[in-house]
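As you look at this complex, bear in mind that one protein chain is not there, while each of the others sits in place.
So, chain A:
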Amino acid sequence: MTSPAIRIVSATKRYGSLQALAGVDLEVAQGEFFGLLGPNGAGKTTLISALSGLVRPDGGIFEVMGCNVVSDYRNARRNLGVVPQELVFDPFFSVRELLRIQSGYFGIRDNDDWIDEILANLDLTAKAGANMRTLSGGMKRRVLVAQALVHRPPVIVLDEPTAGVDVELRQGLWQFIRKLNRDGHTIVLTTHYLEEAETLCGRIAMLKSGKVVALDTTENLLRRFASHSLSVRLEQPEVAAALGGAVTAGGWADFPLDRYEDLEPLLARLREAGAKILELRLGEADLERVFVEVMNRA
């Protein structure tokens, strides 16, 4: 039986009066593209930091590819690549120097072929000899991704990797990360761009106040927590309330729809109630609505 890429059991961490992690259990299978979502202060970065050895948890078990991050930290860290949230860099070195140094830290010498491949995929080849200080924010962000990949880790954690990256570069970055995922790398992503998580992640965990409050496949989450919706602007909006709709400003009313099949019966009921429809919009279920719903319920 293959070990999970990531296994976290009963993780706890307290900073003074703040309970950053309050008993988190989580398993990510090898090869998954997994999303870790939550509002600011939910515990996402603390969880990632504990997994990568940057933070010492108060309790719990953290494993990467079956290696305990405390007792077998060398193998656990070799199996993990982390792209940090903050835009940090060492101003003394060029991009290539940094990547060679980072390879060396992981015990890898003569890594230039792989470094060249990463640089090409991240559109950084022309900047290989440039000092970090001279790069734009987006380029620095891509160098952080490159640094996380130099030792070819099977598990890659990306903590807000596209913050400050322009749309074109973001697309290129996701293309590369998807390729890595197809090649068998496990990807764990935290992001505030929920549409990215919805598009990319097969499974998602949502954290609030240091606890996992939702954990399922993206498809199931969309089905369970967020229905489609029908928004109509009515000549007599007060009719909507009697039919279960929520009246909003400008004569609009929103009706939840579990399935598209419910649309025709709803329109029929509106007609029967004598409501005259002036405008109509169909709303798709999306992760943002799921997120808001889950956070409100938790």
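Things worth noting here:
Heads up, the rule we're going with is that contacts are C-beta pairs under 8 Å (C-beta built on N, C-alpha and C of every residue); 3 or more make two chains touch, one makes a residue touch a chain; residues count from 1.
The rule we apply is simple: contacts and distances are computed from a predicted model.
Chosen from "Transport permease protein", "Response regulator", "Thiolase domain-containing protein" or "Cytochrome c-type biogenesis protein", the protein name that UniProt gives for the omitted chain reads "Transport permease protein". Checked against the hidden chain, the listed residues A:73, A:114, A:174 or A:193 yield one contact partner: A:73.
When you scan A:108, A:128, A:213 or A:247 for touch with the missing chain, the hit is A:108. Among A:54, A:120 or A:246, the one in contact with the hidden chain is A:54. Within the complete assembly, residues 15, 49, 52-56, 73-75, 77-78, 80, 82, 84, 86, 88-93, 97, 101-110, 147, 151 of chain A touch the chain that is not shown.
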